[in-house]
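Only one protein chain is missing from this complex, and each of the others stays in its spot.
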Amino acid sequence: MLIVMKQDATDAQVEEVLSVIRGLGFKPHPMPGATRTAIGITGNPGAIDPRHFEMLGGVAEAIRVSKPYKLVGRDLKHEDTIVKIGDVSIGGSVPAIIAGPCAVESYDQTMAIAEVVASAGVKLFRGGAFKPRTSPYSFQGLGESGLKILAAVREQFGLSIVTEVLDTETVDLVEEYADIVQIGARNMQNFSLLRKIGQAKKPAILKRGMSATLDELLLAAEYIMAEGNYNVILCERGVRTFADHTRNTLDLSIVPAVQQRSHLPIIVDPSHGTGKREKVIPLARASIAVGADGIMVEVHNQPEQALSDGPQALLPEMFRQLVTDVNAIHKILTQPEHAAATL
Amino acid sequence: MLIVMKQDATDAQVEEVLSVIRGLGFKPHPMPGATRTAIGITGNPGAIDPRHFEMLGGVAEAIRVSKPYKLVGRDLKHEDTIVKIGDVSIGGSVPAIIAGPCAVESYDQTMAIAEVVASAGVKLFRGGAFKPRTSPYSFQGLGESGLKILAAVREQFGLSIVTEVLDTETVDLVEEYADIVQIGARNMQNFSLLRKIGQAKKPAILKRGMSATLDELLLAAEYIMAEGNYNVILCERGVRTFADHTRNTLDLSIVPAVQQRSHLPIIVDPSHGTGKREKVIPLARASIAVGADGIMVEVHNQPEQALSDGPQALLPEMFRQLVTDVNAIHKILTQPEHAAATL
Amino acid sequence: MLIVMKQDATDAQVEEVLSVIRGLGFKPHPMPGATRTAIGITGNPGAIDPRHFEMLGGVAEAIRVSKPYKLVGRDLKHEDTIVKIGDVSIGGSVPAIIAGPCAVESYDQTMAIAEVVASAGVKLFRGGAFKPRTSPYSFQGLGESGLKILAAVREQFGLSIVTEVLDTETVDLVEEYADIVQIGARNMQNFSLLRKIGQAKKPAILKRGMSATLDELLLAAEYIMAEGNYNVILCERGVRTFADHTRNTLDLSIVPAVQQRSHLPIIVDPSHGTGKREKVIPLARASIAVGADGIMVEVHNQPEQALSDGPQALLPEMFRQLVTDVNAIHKILTQPEHAAATL
Partner (left out) sequence: MLIVMKQDATDAQVEEVLSVIRGLGFKPHPMPGATRTAIGITGNPGAIDPRHFEMLGGVAEAIRVSKPYKLVGRDLKHEDTIVKIGDVSIGGSVPAIIAGPCAVESYDQTMAIAEVVASAGVKLFRGGAFKPRTSPYSFQGLGESGLKILAAVREQFGLSIVTEVLDTETVDLVEEYADIVQIGARNMQNFSLLRKIGQAKKPAILKRGMSATLDELLLAAEYIMAEGNYNVILCERGVRTFADHTRNTLDLSIVPAVQQRSHLPIIVDPSHGTGKREKVIPLARASIAVGADGIMVEVHNQPEQALSDGPQALLPEMFRQLVTDVNAIHKILTQPEHAAATL
């Protein structure tokens, strides 16, 4: 914490601030400058609300210095976290591809899409059995019978299953069927759900909220880790801005920012990030090029008949091309001379 | 739904679109223009995803026309909803003031603040027993013992109680103690919670999410109403923007926008909207001046010792002035000549 | 400037930072904490780019402390600036109302509207002769003949004239006719124009850019003041957000924020801020209630025939009611007991 005094703060006001800091058991470090005095604080065990000091006379501003998260940070754990699901890794040297329909709609549809995904060499299958919908009158998912279809996909194709959990009541049920549970953007700060997932045993994909800052995303992950579940995968899926040419504005700059501050893997969902199929492939390529640990995309064999988000689903041949592109771009990033230059 | 064809769309492409519309059982209305053709659609029972048509050849754009909400809309119910809690109304001719501490911290603190609130003639008391906090390491509220303190406030001062509910597990418990349950901004799209509140009997304050559009706010209220709870009060509390001089950007323009489309009452929370005490009073006055049905503000007798959000809490004498200002401004808005001029 | 070292920064890295600071001629103030070291800097004559230090080894973050503006700040000049135009003041104890059409369209229209404005007791008349339009094919204003009509308004009704200047080429021309020159939101960072206005003799209204921070707004004013023109009036006119129920999101919280940091007066334009007439009156009332030094609104006698922005123009009887409301609300804010309580 750094307290910046106003230019016209009196000596008495500076003294008062020093005395308040000492009274809290912290150590003040006054730094008189040419035009104003600043006061550093050390010795505080955790974050202090800057506004507490801004109430004192003569104080211009109080600036928070320490980051409020611990377990997610690189300060505490230097090496990258690698989440393992069967023989697949997220966060390691190979980019993970998670693909499947937005929603599980029927046994036949899900099997047909799973066949497309598996035959492209992809190992992780996504599909929603519980769907969060803006309107109460929209299709809300098949529920447990959807989960059973996903279990059949795993059995038949050997794919690991990623599926969303919407509330604490269904965490146990979803965890029974899923290999990775997904927390959606609208639930990023549903703290009861985060804690419950923290007590679960399956890895979790945590999607960034529509207007979440980097710190908020990391603190949401901290909620999960604080309960003991260390296998958290962050996911960028677009944020809300004034821009009206896209459903959400995919913020790829968060990928290197996360990698600098946290050891957790980060993937990108360009399907929800853009809302239209034609933009999914270019932005999926860009996600890998920016250095993400993987992508999550929607694939559908008959998108014109999809019950939700059909227009953003890739057609099978588009998906196969995407897998090729992703692998080719990733190869460029891992060439030895490349690695050397960016170290 | 309106389909806009590209300038160079062929007659065959137009025919194809007409045929798809008819195939869905809807009625197409082609309108050939000088440079391009547009096609209206009627006969659809609910909303259609515009992107379904944008996949067809020759289509430039598909534009949604009908609003997706029903129960919250003025189309279905013209007259304003007035929510009654004891002898207080929210949405009627008198602006409602809801005041109290951010969090219930102790019996003594809560009683002291309740005394301030009651003695200013205010009837609705707020205080959080369950607190949603960005960090897992911050104070999370007193839980049920906090609710018991609130019950004591009601008994001693005759104040009605507004308190937040965080998750479905605690809805029954909170409802037992509260007169109005509050759904926080982070939970605006926690659909399981909305449904559960819809089944509850107590009125609900629904706070706008940090980046929620007007439609999303109204659809969240629709979730509650669709379950049978019609006593919903909307609450603006600031949205997230690039602006860095305020914690959130209070969007007062949503008040007349809500009033135009919905019969539900809307109040404003300038305390969370601004994050700093000096801004709360001006923005509370502005909230009433813009026509809101009430305000919710934080008051604290010793804000420098508050466990959460102390810097945004009003001091007792500030609060009393605010009540005076609110009533005076409201009086201006309800003078007969004023009403006549804005009809 | 405050340098925050990483938790694992070595002593050598701390020494290197200290040495760089000394090498620049500044004074470092190291503050070793329990988990990390922070280093304050004093003695720097102006702002330093924080990123310069973030390039050094072991540095986690560099935080700018001093504000980069001087002439606009309260640190240098405590008392409020009052801009006088004839016998009207902006920034004093009476709220200023500036009213008129969006664009000067014809002699008759302008005179008819001026009659409405003058008869409501308002002294400042606005009207654009040069119009900034998003499309090159929209009406661009009458140019000098529009300015001549404005001069006729001044002569006939004794109104002072506010009109926009679009580029450096026309500053001299506009200044010849205007009593106050207005710089539009799109030109807030047109630095050549700001400098030229700084050399002009007429007061200037500087509108906040669509995504300008408070600091950027104040620095734009600093450009004008640095050239010698101290009569600058800031104007909030709405910022760009994701919200789709309003053209712009009027950010009234900037009013108390400006008043805290700067001595310059600040007014609000709720007409451009909302884009629709029904919202102009509520938000104009709110602007006064929040403490703005005035409002600027569009009035039109025949808005359905206006060449630009007719739908946001107030009808004459609405405008008269607004003037009454503004004065009544302002009176509440200036009652003695009110002033005492908010000091």
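Each chain carries a letter (A, B and C) given by its place in the written order, and its residues are counted from 1.
Rule of thumb we're sticking to: contacts are C-beta pairs under 8 Å (C-beta built on N, C-alpha and C of every residue); 3 or more make two chains touch, one makes a residue touch a chain.
Not measured: the values here are computed from a predicted model.
Undergrad: Among C:Gly57, C:Gly228 or C:Pro311, which residue is in touch with the absent chain?
TA: Looking across C:Gly57, C:Gly228 or C:Pro311, the contact with the absent chain belongs to C:Pro311.
Undergrad: Decide which residue listed in C:Lys6, C:Lys77, C:Arg240 or C:His330 touches the omitted chain of the complex.
TA: Spelled out, the listed residue whose C-beta touches the missing chain is C:Arg240.
Undergrad: Would you indicate which residue among C:Asn190, C:Asn231, C:Thr246 or C:Ser287 is in contact with the undisplayed chain?
TA: Checking each option in C:Asn190, C:Asn231, C:Thr246 or C:Ser287, the one touching the absent chain turns out to be C:Asn190.
Undergrad: In the full complex, which of C:Pro68, C:Gly86 or C:Gly228 touches the chain missing from this view?
TA: Considering all chains, including the one not shown, the answer is C:Pro68.
Undergrad: Name every residue on subunit C in touch with the hidden partner chain.
TA: Counting over the whole complex, subunit C touches the hidden chain at residues 46-47, 49, 51-52, 54-55, 68-69, 132-137, 166-169, 186-187, 189-193, 195, 209-211, 215-216, 219, 222-223, 226, 239-240, 275-277, 303-304, 309-312.
Undergrad: List the residues of subunit A that touch the chain left out of this view.
TA: 211, 213-215, 239, 241-246, 249-257, 260, 273-274, 278-279, 281-283, 285-291, 317-318, 320-321, 324-325, 328-329, 332-333, 337-338, 341-342
Undergrad: List the residues of subunit B that touch the chain left out of this view.
TA: 2, 4, 6-8, 29, 31-36, 38, 40, 42-43, 61, 63, 65-66, 75, 240-242
Simple rule for what comes next: only the chains that are shown with their structure count from here on.
Undergrad: Taking each chain's centre as the mean position of its Cα atoms, how many Å separate subunit B from subunit C?
TA: Those two chain centres are 30 Å apart.
Undergrad: How many angstrom lie between the centres of subunit A and subunit C, each centre taken as the mean Cα position?
TA: One centre to the other, that is 38 Å.
Undergrad: Which positions in subunit A are in touch with at least two other chains?
TA: 240
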